[in-house]
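Structure record follows, encoded as structure tokens.
Removed: one protein chain of the complex. Kept in place: all other protein chains.
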């Protein structure tokens, strides 16, 4: 069983990003930007309604308060401040859900915050605490094997370990930085077979060709370009053939 | 019975505004800025904790997305967009309250939005609908006799009609614009006697010297300057002498 | 002789807008956003360098401080504040030009500010004064026959009267609002013949079918979509056939 998640609602005012309508046909969870790095209040409403109509689970995708940097730049914020703005952003999106008569399901930090939370114990703890204090029934998404997943478990949250089909892994389980040559897997067939292996065997080859253990609760996909969309379609077909079903709920299964 | 409310939490980052610690001793309701015109996420947490510790009711004080203008400039936003950002801002502050183990009690629009909602039926309806859709148990504050109060009632909300002790009224019940010479009442004794009359008799003299009917559920006070603070103290003493009690709750009374 | 201008540099951080590389092949003047409604400092440098490499004149395209609204929403700003932020934005872009070893040529207000300056005498005067005070050799672009052009002339500025090939005109010379059905001319051939007539005869048919006088110093084109680009190419070809030459300079001709 696997969850397919995608970052959505990343437009801002007249600035249009992504292809949300299309990718929603393929995914089971949408991570929606909350106004700090992308996604203004109008975009949030539109995206929540769209996800609801597609029967896709809705998650908050909070990021650094950095619109110009799209939340991709590291900012020196105290764990306390991170706790504050995670609560703020989740609360804002949860309110949009409430007004649209639907519910928030999960939280996945965005961009630089996601990467920092994977390694930094204090930031991971701040984020997990924020989620727990707002609503302890929310599922916390984090890089598989990361500090964020650990922190979530410690706070008693349900966690979803996230894997990437199109990225390579270092021996310590971290993603190879995008700046490295071999960070991306460009061959769709290889990416798909790796994804299947991660789900079925809990295992993936690292950059040195050694097998490493990895837990794949959810897989991150993209939908902003035609090629990306096509890949998601192929991935879903491959999962179907392997009888890997798409997760219908994080509970009672 | 009367409620004393004050706008709080209007600092932003290193920019410090007001004297929140002091005025909280005198008031029964705090309207807390939600990050759009003032009050970042750090300030919101600090102010919610402070209000909670003083046993003061907490309200959201949403405004236009205009930090540079402090929400005091009219912006041409559609009622739909206003609905969206009211939900966003209330949700963010409600989340802060939840994380601080306390509750949101009311909503009062800020600045230009407050003034526009007093007269514009569509904006009033958008705001009232946003409050009702987020949490229909919240009390909606608006200018006494305004469209906003009317809209709130239509949506089934409890409303609080707000009066001003230090401002003069036009015959139609609107406040005399600040740009007019006679907009302010500078004599504290006169302001206090007018406040008492509004509460006890439901009546106030307009700029032409004619009595007009006014409902005074809550009175707006300021605490940013020593004189303002002193006035609030005198007002409370005057209410005490008149046996006008400070409202303990908006319900079951 | 005619100038072809286009709004460029409207990306912001990770938010990509337009097709600047392509349209620069067809135009003689680029209006570059200055960071308030679009176009951050990185985008400004990139766009100035691009325009310089294409030998296209560079203009400042200042707008309201409203990134979320892309400068398309009316804001209630005093003429004094408008004067201030026009100077700020022109200065910022002029500095980018200086650092790129090129020069600023003109100023064209953006969006809601452009429309307001066409009709409002005080706003028009504030903008013209800002341009004159910063550099009186800059050319001021405004809607043909507008208050802005008039104000520019009064301040002693060279002005460029702007016309639109794909829009219809009201009898008073204003553009038919986009919200009206007949605001746009969708037939490229008709748009081109109107453009030619405006340039050659100084004349255009209004919505009522009556001829009105119009001065066409510069024509506004778009390049953000394939169709728009194609139209610009056809327009240039049509001008070439009519021996209407593209303006090489605003001076000594």
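Chains: A, B and C, in written order; residue numbering restarts at 1 for each.
Keep this in mind: a contact is a pair of C-beta atoms (placed from the backbone, for glycine too) under 8 Å apart; a residue touches a chain by one contact, two chains touch by 3 or more.
Quick caveat, the model's predicted, so the values are computed rather than measured.
*Asks:* From the list C:84, C:119, C:150 or C:234, pick the residue that touches the absent chain.
*Replies:* Within the whole complex, the residue contacting the unshown chain is C:84.
*Asks:* For the full complex, which residue in C:2, C:44 or C:151 touches the chain that was left out?
*Replies:* Touching the chain that is not displayed is residue C:44.
*Asks:* So one chain is hidden, and I want to know which residue out of A:74, A:101 or A:205 touches that hidden chain in the complete assembly.
*Replies:* A:74
*Asks:* Using the touch definition up top, pick the residue from C:26, C:70, C:114 or C:134 that touches the left-out chain.
*Replies:* Checking each option in C:26, C:70, C:114 or C:134, the one touching the absent chain turns out to be C:134.
*Asks:* In the full complex, which bits of chain B touch the chain not displayed? Write them out.
*Replies:* 12-15, 17, 38, 40, 67-70, 72
*Asks:* Considering the entire assembly, which residues of chain A contact the chain that has been omitted?
*Replies:* With respect to the unshown chain, the touching residues of chain A are 65, 68, 73-77.
*Asks:* For chain C, which residues touch the unseen chain?
*Replies:* Residues touching the hidden chain, for chain C, are 35, 41-42, 44-45, 80-81, 84-85, 87-96, 98-99, 130, 133-135.
Just so we're on the same page, only the chains that are shown with their structure count from here on.
*Asks:* Distance-wise, how many Å sit between the C-alpha centres of chain A and chain B, to the nearest whole number?
*Replies:* The mean C-alpha positions of chain A and chain B differ by 40 Å.
*Asks:* Can you check how far apart chain B and chain C are, centre to centre, with Cα atoms defining each centre and the answer in Å?
*Replies:* Here chain B and chain C have centroids separated by 44 Å.
*Asks:* Which positions in chain B are in touch with at least two other chains?
*Replies:* none
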